[in-house]
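A single protein chain has been omitted; all remaining protein chains appear in their positions.
The chains carry the letters A and B, assigned in the order they are written, with residues numbered from 1 in each.
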Amino acid sequence: MGKRRNVELMVGTFMALGLIALFFLAMHVSNLSLVTGGEGYLLNARFANVGSLKVRSPVTMAGVRIGRVESVRFDKATYEAVVSMRIDAEIDSIPEDTFANIFTSGLLGEQYIGLEPGGSPDYLRDGEEIANTQSALVLEQMIGQFLFKKAGESG
Amino acid sequence: MTSRAPIHEQDARPDQEPFVADPDVLVEIRGLSFRHGSRVILDNLDLDIRRSGVTAVMGPSGTGKTTLLKLITGQLRPDAGSIRVDGEEVTRLDRTALYRLRRRMGMLFQSGALLTDLSVFDNVAYPLREHTDLSPSMRRKLVLLKLEAVGLRGARDLMPSQLSGGMARRVALARAIALDPMMILYDEPFTGQDPISMGMLMALIRQLNDAAGLTSILVSHDVRETSSIADYLFVIHEGRVIACGTPAEIAADRSAWVRQFMDGLPDGPVPFHYPGPSLSDDLHSRASA
Partner (left out) sequence: MWLDSVAGLGRGVLTALERLGRAHLLLLAILLGVGEVLRRPRLLWEQIYNIGVLSLLIVGVSGLFVGMVLGLQGYYVLSQFGAEQSLGVMVAASLVRELGPVVTALLVAGRAGSALTAEIGLMKATEQLSGLEMMAVDPVRRILTPRFLGGLVAMPMLAAIFSAVGVLGGYFVGVGLLGIDDGAYWSQMRAKIDFEEDVVNGVVKSLVFGVFVTWIALFQGHDTVPTSEGVSRSTTRSVVHSALVVLGLDFVLTALMFGD
């Protein structure tokens, strides 16, 4: 009887340890605590070039993450990239004339969307589109332009 | 000689009321063949085992005696032939029906086959726990009675690793009779036993058989011990019955093979030398190679 009870105790402890470990991985190691799931609302934006922007890349405002990229599509008609972003539900006051930029964190880091709020009293609602966008800076293009300019100066 | 009943294949459907050829015969085997790969182990074997007696099947090692027990208990399926146990065609029973039949059979394995992580008491209680709804106190009484029958009531708290081979077999015997089966099958019960535990086992097999009105089937190659407790003997060789009768009849059998087996002669129909080229040929060819 004592042995059986011991086994049950040890197994209980083991399962608890395993669940604590899983909880730790979920809440402390991964971004689960930051994800609000499928809640929030969608905003779209068109870019001439999205660079290496990916699904789940962060969407920030004033440097604070307020949402994530939900999808990146190509529009056949306009040859533009259409990005839809899921914005956290509590951020419900993004002005209509907000500016969407694609930035790079650090020189070689990953790309994200930075929103700069405008001054309009009207707010964007679910499914609406951000009109003012600026494309990603592609490093190769920048270097090319730089070299070209240098060559022009020296020549 | 046993009476040979006609074969009624068409009556052997398990859902039908079983057809009993001879109410005196508990196990009826007809035309049984079993192959292991390309090796023929049992070859068109016919055998009848009568109720309430000790029937022994003897033969040299590797003649399929253990296989026969496994076929009777449905652990193996034959390639051909029929096996009826108490009127039920074992070869065609489904899992549930087979398990129901097995509750009425006990089997004593060579090694005892006790569950190594349970005590002696729990081993004997195991089939009762699995198949009955007895109250714990009732179960305890039954287990103690069964252990008393094999003389090991005092060893109930030991673990199987602490038992000698003979004791392990006796515990296994207590476990085999826990559900009061109609028959017990013994697989080589005397192998590797010292004279004392051999004597105990022989006495037990006889006692249990007579006291409980059981049918005992015993498979062995220990001629003397088996002859002394069996009521009826079958001698099988190369998958066939080559002699059968009471121990006295077998002892009087004059065929060369039976004599070699019963008397343990070193040479005879079974040659001392494994077949091969003659010695001089072999030596010569080896030298020239």
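Here, a contact is a pair of C-beta atoms (placed from the backbone, for glycine too) under 8 Å apart; a residue touches a chain by one contact, two chains touch by 3 or more.
The structure displayed is predicted, hence computed values, not measured ones.
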| item | value |
| --- | --- |
| Touched by the hidden chain, restricted to displayed chains | A, B |
| Per the touch definition above, residue among B:Gly31, B:Gly53, B:Gly87 or B:Pro127 touching the missing chain | B:Pro127 |
| Which residue of A:Ala26, A:Ala89 or A:Ile143 touches the chain not shown here | A:Ala26 |
| Absent chain, residues of chain A that touch it | 4, 7-8, 10-11, 13-15, 17-22, 24-26, 28-35, 56, 58 |
| Residues belonging to chain B that touch the chain removed from view | 70, 73, 75, 95, 99-100, 102-103, 105-107, 109-116, 126-127, 130-131, 172, 175-176 |
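Following the convention adopted for this analysis, only the chains that are shown with their structure count from here on.
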| item | value |
| --- | --- |
| Distance between the centres, which are taken as Cα means, of chain B and chain A, whole angstrom | 75 |
